[in-house]
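Note that one protein chain is taken out, while the other chains of the complex remain in position.
Take a look at chain A:
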Amino acid sequence: MIRALGAEWGKTFSILSPLLCLISTVVLVAVTAASLGNDFVHGLSLGEHPAGTTMRVVDVLGPAVQFGLLTFTAAAMTLITSEYSTGSIRSTFQAQPRRWVVLAGKTLVAVALGVVSGAVAGGLGVAAGSLTLAGHAAPAAESAAVTVARVAALFGVVAVLVVALGAIIRSAVGTLSVGLVLLVGMLAMPPSMSVWTPAGAAGRFVTGDGTDYPSVVKLLIVAGWAAAAYAAASVLLERRDA
């Protein structure tokens, strides 16, 4: 397992695209948070909101993180979809025929990338939101550290979901499309339903939204989807021809 982890870690950084997608994710989250904060302040100055209205930093961070999940999906899926598109999966399975070990190695690398990039994106997002909202920020219910930890945890869980989807679907475009539907598209469903989807639960978890049920349950919802996908991926990987 340690071997697979080392191998997959090295492979991830021996090509440029995962790193570029991770950097894009961090930039995207920070810029979106700044832009949303700035929009709110600008709206205030135009009189669109009553004077004295404030906004929580997490409310600009939530949509920004959800946006960032898309580029993070691209980064995490590369770990497995690029192996199928280039045929290198056959070399990998020759070196490690226990396919579950390969999947676990890739997943752990993706989780590590998710936690780190989530923490950086969350930190920069909170900073960007605080800076742009400035005096118009509502007092936060949680410390910035907790908010950053929420983003990091969410990215870590989403990493499992994405790698599993990649192993199931194998094609990059297919994985990205399904990832987009699961992580953002399902927001279009009625809130009572969308809260049970990764898309609905992810944003609500970041903002610490405790309506319906405690916010940690929202992370568990995303984790449930990830676990189901991972189980399906494990079974398919063993059964299918490489």
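Throughout what follows, a residue touches a chain if its C-beta (ideal position, glycine included) is under 8 Å from a C-beta of that chain, and two chains touch if they have at least 3 such contacts; residues count from 1.
The definition used in the following text is that contacts and distances are computed from a predicted model.
The unshown chain of the complex is recorded in UniProt as "ATP-binding cassette domain-containing protein", chosen from "Cytochrome aa3-600 menaquinol oxidase subunit 3", "Glutathione-dependent formaldehyde dehydrogenase", "Phosphoribosylformylglycinamidine synthase subunit PurQ" or "ATP-binding cassette domain-containing protein".
Of the candidate positions A:82, A:147, A:175 or A:194, contact with the hidden chain is made by A:82.
Interface residues of chain A with the unshown chain, by the touch rule above, are 3-4, 6-8, 10-11, 14-17, 82-83, 86-88, 90-98, 102, 239, 241-242.
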